[in-house]
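Contents: one structure, followed by commentary.
Only one protein chain is missing from this complex, and each of the others stays in its spot.
What follows is chain A.
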Amino acid sequence: MTFYAPFCLPFILGAALMFLIVAWKWGKWLWLLPHEDKMRILRGLPTRRTVAAIGEVVSESLLHRRIFRVNPLLGYMHMSLAFGWFLLILTGWIETVAHIGFRYVPLQGHVFFKYFATGLEHKPVFDFLMDLFLLFVLSGVALAWGKRFYSRAMGMHRTTKHVLGDRIALSALWFIFPARLLAESTTCALYGGGSFLTGSLGGWMAEHIGVMPLMTLESVAWWFYSSCLGLFFVALPFSRYMHIFTEIPLIFLRRYGVRSSEKESSYDRFQVEACSRCGICIDPCQLQSVLGINDVQSVYFLRDRRYGHLRLQVADNCLMCGRCVERCPVNIDLNTLRLNSRDRMRNVPDERRYGYFKGLDRSSGEGKVGYFAGCMTLLTPRTLTAMSTIFEAAGEEVWWADREGGVCCGRPLKLAGETDSARKMMKYNADLFRKHGITTLVTSCPICLKVFREDYDLPGVEVLHHSEYILRLIRAGRLTPERGTTRFTYHDPCELGRGSGIYDEPRAVIEAVGQLLEPASTRENALCCGSSVANTAISDGQQVQIARAVAGELEATGADVIVTACPLCKKAIGRGTKGEVRDLAEIVAGALK
């Protein structure tokens, strides 16, 4: 039995080309990884992490469980295409073995088995299974068609706008399975076999079409099917479908502890090309939902970066609020990628910059507990006064790092992409903290908190957000605020919630002074105030527009006072409402006897 016919050619060429290109890409990216990352991979290979990675590949690359969580119908669509196709390939392979034993069969022999197997006796079980899985995939294709016309059914208001390579691959993909159905059915019409799908369709054809036209149709159908496959394979590495293969190594690398950082590395390529452009990140973006900006979202950012036409304008226009990160089914580290793009486009190392930091020390007071207000808290003096009241009530000796002015924590500059200069600010502050021998560092700004925890080297110093610190004081009985009847609602600051995972402490503190009402979007889904320091592109008016939308949601809870735990959020939301906006520290200080 020869497993070759001329129509196989497009498929063979396409598949060969695809494998070469994918292998070339993977090889290059792996080769270019920094040495430490290569060592991480080698060390991780023989451990349980490999097993865990395999499990994740099955659950994400095949079953797409995380998409199910976004929307079941969307999840089913992705799963039926990926898992269904996988089942077809697997069962097809078993079918070949069942027919002719463990013999070498070229790839096209497996793929076009129906065509070559006409002389063999029929195995109805396999006919049935193959038809079943084909139906499974076809249902996914039908949903994909439907999604183009009516995306809302899958919980998506907007779908991705695609590039040319994507359109070619997408069209080919849409036709692959209908073509397969037609090809297999004509073969069944001529030689019998098939089950409820191909068999029935074949039977119907045999009744209505003559043998000669059927023979022609069969040849045309198989050529068409093979060409669709070939075209899809050739377009795949250049289109979004590269994600099918890229997500797999990405999962392994991630399990071995490889991460993106503020400088670009070849690991980023795995992340960038693992984006399926599913567009799930578009809807949560407030730049889209409130401002109607729709070319900067993560999906477009990654697309532009991948094809090398990323503009600073697009890289800059993002709040880095992390709402999209929370939803991305591939778990791509979107904020870090955005950051290292900015770094590449803007970072200019300058040895002499910030020479004026030398010998600078405006700190005051003495104590093991240090308090860093940060620029934004200095601009909201009520928070500062409230903290001072709280420290006094708890009898805490405090070293004030920057009450008389000081150096910014460095995060705003870092987020703008000037990472090397930001390091200088970080080093200055870290040296200052060490010099004064503090063991606890309290800050009321989540922006500072995040950079202290993630980028500062502060051994022996515990870094606390004031929400955590106040809660400790209350629990230890050092602070006894009086619980009143005021109804509060709480806005989760991005840098505190999604950024640092602190959701419960501020809520517990609020519960200690009054009643807490949750807004519609809360915790991981909380909205961004719109004034994020990470965005230098939107205008003042646009910031206010977002603030109004956010404030509207908070007011809808019917609360008397909006509470937040970030000086910038407080300022920002205050611009969007006529109501009262307070920092957590203020309401606690106000409830002290």
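Operating definition for what follows: a contact is a pair of C-beta atoms (placed from the backbone, for glycine too) under 8 Å apart; a residue touches a chain by one contact, two chains touch by 3 or more; residues count from 1.
Keep this in mind: contacts and distances are computed from a predicted model.
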Exercise. Pick from "4Fe-4S dicluster domain-containing protein", "Tryptophan synthase alpha chain", "Carbon monoxide dehydrogenase" or "Branched-chain amino acid ABC transporter permease" the UniProt protein name of the chain that isn't shown here.
Key: "4Fe-4S dicluster domain-containing protein"
Quiz item: Which residue among A:172, A:425 or A:451 touches the omitted chain?
Solution: A:425
Quiz item: In the complete assembly, which of A:405, A:437 or A:484 touches the absent chain?
Solution: A:405
Exercise. For the chain that's not shown, point to the residue among A:477, A:501, A:541 or A:558 touching it.
Key: A:541
Self-check item: Residue in contact with the excluded chain [from A:263, A:346 or A:487]
Solution: A:346
Self-check item: Interface residues of chain A (partner: the chain not displayed)
Solution: 346, 348, 350, 353-354, 356, 360, 362, 375-376, 378-379, 405-408, 410, 412-413, 416, 418, 421, 425, 531, 533, 536-541, 568, 571
